[in-house]
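A single protein chain has been removed from this complex, and every other one stays in its place.
So that you can tell them apart, the chains are marked A and B in the order they are listed, and the count of residues begins at 1 in each.
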Amino acid sequence: MDKTYPLVIKNLYFNYSNTKTNAIIDSISFSVNNGQIVAIVGSSGVGKTTLIKMINGTIHPNDNKRIKGEIYIFGEEIKRLSKPQISKYMGTVFQDPDTQIIFSCVEDELAFGMENLCFPQNDMTKRIDDVLELLNIESLRYRNPNQLSGGEKQLVVIASILCLDVDIIILDEVLAQVDKKGKAKILKVLEKLKNQGKTIIMIEHDYGNLFIADSVYRLEEGKLNLFNFNGDKNETIY
Amino acid sequence: MKSSVDPRIKIFIALCLSTSGVLFTRVDKLLVILIIGVIYGLCFNVQYFSVYKRIRRYLQLFIVIIIIQSIFNHDGQAVLTINGFALLTDEGIIRGISYLFRIYIIVLSGAILTTSNMRDILQAFIQLKLPYDIAFMVAIGIKFMPLLVEEIQNIFTSIQLRGIDINMLSIKKRIEIVSYLFMPVIMNTLVRAKKLAISVDARGFRAYNKRTSLRQLRIKHIDEVVFFVTIVVFSGCIYF
Partner (left out) sequence: MKPFISVNNVSYQLQNKEILKDVNFKANCYEWISIIGDNGSGKTTFCKIMMGILKPTKGEIYIDGEPLTEMALFEIGQKIGYLFQNVGHQIFAPSVEEELAFAMRFKEIDEIVISKKIEEMINRFKLQNARHIAPYFLSQGEKQRLAIATILLNNPKFLILDEPTTGLDYERKNELGKLLCQIKNEGIGIIMVSHDIEFVKQYSNRIFQIKDGRVIGEE
């Protein structure tokens, strides 16, 4: 297996129950390289979040015998990785920032993951400095994240993931509750991260946000196919 | 003094206050403990007005508690008799008041802890080698409490917006309305909890048995003074 690829999926299969005829994930194979943004689209309930949960280990093959196929993260099979080990490679940001933010100070929020993973104190301070600078949110360091705008909150959550020095960032419809200003800020940050070599997988409903993706896939009836998106951000498909 | 006192000292004070409140039975001692608690609260800048606003709706309940305590306690002189039955006695009233003081002392102990921010209280638990997981769970519970209250209010509002005049309903129907609140609140809470669990898991929560900290709490002179004063004050209370 080519160890330089951050994520490789081979013949992934998953069915919620043995009685259902259509698997929610039906023999999916794809790979993502460094410095790439991949978008996944599809109707509500089709299985995009399930796919994400399988990639980030929330639905783990060691806990669930219905998963077939392989997922490799930097060449390591996911079966051999525990959830804490996976969290060193990838972080996930979800749609609702209010269920992800715990503390009343941005700095504490950023430190949380590093404290869980026993980073030394000096490293933590340095990483927080670096990440705040990268995302251009130094002014938010001592603010209460619960009082920030939706876009700023999502940036704080993204920052807390980046502090763990992850290489793969998964975004599950993070722009849904964010206004125009906030979206522009976040999309700019994603471009920056891509240029730094990070791998980004984003689930999106709004086709207006797909212009930054290098490739777009559509999940339909368990299959993942390349989606012919012509790149015009004003186009409404359908 | 305010909130610059180390949260470990505040935990100690809260523990002294609440333990005294539970162990002492004499109403005069309980009053003294309550006054001590109020003074600590003033020093730590407890927002008495917002605490009062929160417990205001329960005041009637407290009065009922006093009366019930009095009714079931027949020691002492009768203060109110009905048909020869001593409904309220002086001892009974004193018991009831003691009970009320206990409740206020415990509320104050909690209020003192809220004068430190949640992260600092958690750090205090870590440095005192107390179980972090439990402290974290309690902190999360407290954090989401206002959201839960807002949710209940929203559901209640939407029931009324369906054209139901609650004031015209019988007691039985009102209880039925309340029962309709349970399911959505439980479901919404479970969904929220699951999302939070996935999010903290993704950030390595409980990955290892230990954890590091961005900041360490350090005892300052003021903390030593407050600790010493607290020992003296509560020893005095026990002795006298």
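By our rule, a residue touches a chain if its C-beta (ideal position, glycine included) is under 8 Å from a C-beta of that chain, and two chains touch if they have at least 3 such contacts.
All of these numbers come straight from a predicted model, not from anything done at the bench.
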Contact residue for the chain not shown (choose from A:14, A:94 or A:207): A:207
Which residue of A:63, A:129 or A:179 touches the chain not shown here: A:179
Residue of B:60, B:77, B:157 or B:209 in touch with the missing chain, whole complex considered: B:157
Where the missing chain touches chain B, by residue: 151, 154-155, 157-166, 169, 173, 177, 180-181, 183-184, 187-188, 191
Where the missing chain touches chain A, by residue: 42-45, 95, 149-151, 176-182, 205, 207-208, 236-238
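Keep in mind that, in the parts below, only the chains that are shown with their structure count from here on.
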Separation of chain A from chain B, taking each centre as the mean of its C-alpha atoms, in whole Å: 39
Interfacial residue positions of chain B with respect to chain A in the complex: 117-119, 140, 143, 147, 192, 195-196, 198-208, 210-214, 216
Chain A to chain B touching residues, read off their complex: 53, 56, 58, 82-84, 87-88, 91-92, 94, 96, 98-100, 102-105, 107-108, 111-121, 124-125, 128, 160-161, 164
